[in-house]
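Only a single protein chain was left out; the remaining protein chains are all shown in position.
Order of writing sets the labels: A and B. Residues in every chain begin at 1.
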Amino acid sequence: RTGEMAKLTQLIDNEVFRAYATYTTIVLIKMMLMSVITAFFRFRRKAFANPEDVSSFGKGENAKKYLRTDADVERVRRGHLNDLENIVPFLGIGLLYALSGPELSTALLHFRIFAGARIFHTIAYLTPLPQPGRGLSWAVGYVVTISMAYNVLKTGLYL
Amino acid sequence: RTGEMAKLTQLIDNEVFRAYATYTTIVLIKMMLMSVITAFFRFRRKAFANPEDVSSFGKGENAKKYLRTDADVERVRRGHLNDLENIVPFLGIGLLYALSGPELSTALLHFRIFAGARIFHTIAYLTPLPQPGRGLSWAVGYVVTISMAYNVLKTGLYL
Partner (left out) sequence: RTGEMAKLTQLIDNEVFRAYATYTTIVLIKMMLMSVITAFFRFRRKAFANPEDVSSFGKGENAKKYLRTDADVERVRRGHLNDLENIVPFLGIGLLYALSGPELSTALLHFRIFAGARIFHTIAYLTPLPQPGRGLSWAVGYVVTISMAYNVLKTGLYL
């Protein structure tokens, strides 16, 4: 058993894999923050989706008026869904890229630009900043992911 | 080739990794069940989203009336989206955590609590149970994921 454990630990000791682990954890925690921000705006705006969520605000019509959509809540939710749509590909393609043996400096460049672009995307969405700020940050993360995908297929294509 | 295969098999033979594989598969299958439950309610409530889905119910206005939202269908869909928002971070951070060489007992504790919390979350959402049942089960899964993320960054931070 100790031998196997050592081998696994070697994976996390590999610098490219550690960089992948670090930046993936950062962007996933950033994505998880969107849940907390959504909850914050739901309570602040009193805008909920489920009857059981508003029952503590009163009975019948008194509570029902809080079952509504709010522009700020919906904005955070769109940002959260955009994270899912873009961070899921990074999670999968980034892992395969990290395992395909890239140069450490090239890999770091990909991971850092992606994480920076997604953090900026969230700031641009929630502020909101004028376009094309949000659009460009989305595109940067997208292109970085495509670049990693190209490297995975170049290294390991097996159809 | 046989040598490489052996090494891969060793990964699945590692107990922490096997535990991760088991609980990840369980929560992903649970999440996949939400699709079937959505379809069940769509047919039961006759509430569909696409014109081509209702064409067998008749022509023109007869079919169009089934293109509508239904409270129960939307409830299942919210539960499904909440799964995506929370199980995707578990999938990524849990894998990195499993590869960071944690104690088996500590790892099992994380995986079991997360899986239990998400199963309870679905039950609380679909029943629905009064709050704060659903909210607490969401928070428990969230804290477990943050705890794993902290361990990943503590073990392997590489910025």
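By definition in this document, a residue touches a chain if its C-beta (ideal position, glycine included) is under 8 Å from a C-beta of that chain, and two chains touch if they have at least 3 such contacts.
Here the structure is a predicted model, which means the values were calculated and not measured.
Remark: the omitted chain is touched by one listed residue; of A:14, A:38 or A:122 this is A:14.
Even with one chain removed from view, chain A keeps its contact list with that chain: residues 7, 10-11, 13-17, 75, 78, 81, 84-86, 88-89, 91-93, 95-96, 99-101, 128-131, 134, 138, 142, 145-146, 149, 152-153, 155-159. The missing chain lies against chain B, touching residues 1, 4-5, 7-9, 11-13, 15, 17-19, 21-22, 24-25, 28-29, 31-32, 34-35, 49-53, 55-56, 80-81, 84, 87-88, 91, 95.
Assume only the chains that are shown with their structure count from here on.
Separation between the centroids of chain A and chain B, computed from CA atoms only, is 16 Å.
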